[in-house]
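Omission of a single protein chain aside, the complex is shown with its protein chains in their original locations.
The chains carry the letters A and B, assigned in the order they are written, with residues numbered from 1 in each.
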Amino acid sequence: MRVSLFVTCLVDQLWSSVGTSCVAVLGRAGCEVEFDERQTCCGQPAFNTGYRREARRVAKRFIEVFEESKADAIVSPSGSCTAMVHHFPELFSDEPRWCERAEAIAARTHEFSSFLVRVLEIDDVGASWPGRLTWHDACHGLRDLNIKTEPRRLIRNVRGAELVEIENAESCCGFGGTFAVKYPEISLAILDQKIEAIERAGVQAVVSGDASCLMQIGGRLSRKGSNVRVMHLAELLNQT
Amino acid sequence: MNTGDARAEILRSIRTHLEASKRHDAVPSASDSAVDSNHEASLPLSRQSLSETAVAEVIQVFKRNLEAVDGQCVVVHSDAEVEETVKRITEGREVATPNASRSDLFKYEVGVTAAQAGIAETGTLVLDSSVERNRLVSLVPPVHIAILDASRIYPTLSETLNALHSGAELSPAITFITGPSRTADIELTLAIGVHGPQELHVIVVQNKS
Partner (left out) sequence: MNQLSSETFAENAKAALADDQLRDALRHATTLFGKRRSEAAASLSNWEDLRSQARAIKDDVLLHLDRYLETFVQNAETRGAKIHWARDAAEANAIITRLVVERGARNVVKSKSMTTEEIHLNAALERAGMQVVETDLGEYIIQLAGETPSHIIAPAIHKTKRQISELFTAELGMAPTDDVGQLTSTARSTLRERFARADVGISGVNFGIAETGTIAIVENEGNIRLTTSLPRTHIAVMGIEKLLPRFADLDVFLKLLPRSGTGQALSTYQSFITGTKRNASDEGPDELHIVLLDNGRSRMLAHPVTRQSLACIRCGACLNSCPVYQQIGGHAYGSVYPGPIGSVITPQLIGIQKAAQLPYASSLCGACREVCPVKIDIPRLLLHLRVQISEKQRNGRTKERLAFKLWAAIMTRPKLYETTAIAARLFQRWFKLPVKAWTSGRDLRPIETESFREHWRRTR
């Protein structure tokens, strides 16, 4: 199975170990991973802020780059970026030709955990990480892509790991892209409710499928002097 | 009279904006077909076709659901028992019947009416003001006693709505009552008995054959 990695600009620049872990885990799962260096961004920041024209330009570039790939699937370690790609057809509702191309790309683009479990039908990648951890359901992955049981299945097969559920696992962390900087106080208030639950759960780590959520949660935990660390699912699954 | 202008303008505004939306509507109104088949496929139960056991079951469902919302329900089998039950509940208090005068209504502590139908799945009473003068008697006094014939209890809301709307035109005022009045407006704490009755007693009359 040949996979083209859509690493996302955030992971590329600010959290490269998520990308390298992704590659390693996919490799162990029997995939040949290629990385097209011409990729940049999916366009989400512009799309979410209402700048459709700019989002379209960047989306077109994405489509052009990934169309050329002969890989069986495009895989991304981000639920929100994958969801954005799935929104591409909506961006091109007035341009039928681009819409078709967008639909083709969207059909081949998968979020990392969803790819492992639904496509490769693997839920054990031979990882081991002893400790208590909890899972945060990132909003787009959960609600746009229906990702809920897949990460949990993968985590339950990590040797030594004890998955503790927090009651607000499905609640937003408060990041929301530009929302976090347009309304920082509200963002933090929402975040603190998540942090409270995490601290009460007595875990050593919070795991999620979106680096943006992890930066939001991790940034606050660190500011509060907490020992709880944040890990992307790919990083967890790469622990052996 | 400006009403004519306002009506014309509003309708025109609706038509104009709907027209404008046409080019954005990807899919033609598939909802037209959805509209016909938009109900559960259950066939409306003819009330006469329910067997005695079915009636007994429907009564139990009704009673259970009514009691779950703090209503009280007693099943009796004769007019004498009805009278006895009403006497027991009223405990000598003044009773308003549908003949009570409006000005006196606020003085009564108990109001007694019939209920023209019931809904089992929610424990609901159906009051039809065109059949009985029960709108205010069932509302103003703090205790409401309703007498309901078991043969008039429909299993579901859907069947009840169909039955109400079958045949002649709808009654001017139909009221559904499910339990005593309530509110949770203060700190979400439940308080029973706000503007409507604080107590609801339903006497279900089940006649053998």
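Everything below uses one rule, namely that a residue touches a chain if its C-beta (ideal position, glycine included) is under 8 Å from a C-beta of that chain, and two chains touch if they have at least 3 such contacts.
Quick caveat, the model's predicted, so the values are computed rather than measured.
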- Interface with the undisplayed chain - residues on chain B: 2-3, 6-7, 9-11, 13-15, 17-18, 20-21, 24-26, 29, 31-32, 34-35, 38-40, 65, 69, 106, 121-122, 124, 129-130, 133, 135-136, 139-140, 157-158, 161-162, 164-165, 169-189, 191, 193-197
- Message: Applying the definition given at the start, please give the residues of chain A touching the unseen chain.
- Response: 7, 9, 11-16, 19-20, 35, 37-41, 43, 45-54, 57-58, 61, 139-140, 143-144, 170-172, 174-191, 193, 215-216, 218-220, 222-223
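One rule holds in what follows: only the chains that are shown with their structure count from here on.
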- Task: Take the average of all CA coordinates in chain A, do the same for chain B, and state the distance between these two points in whole angstrom.
- Result: 50
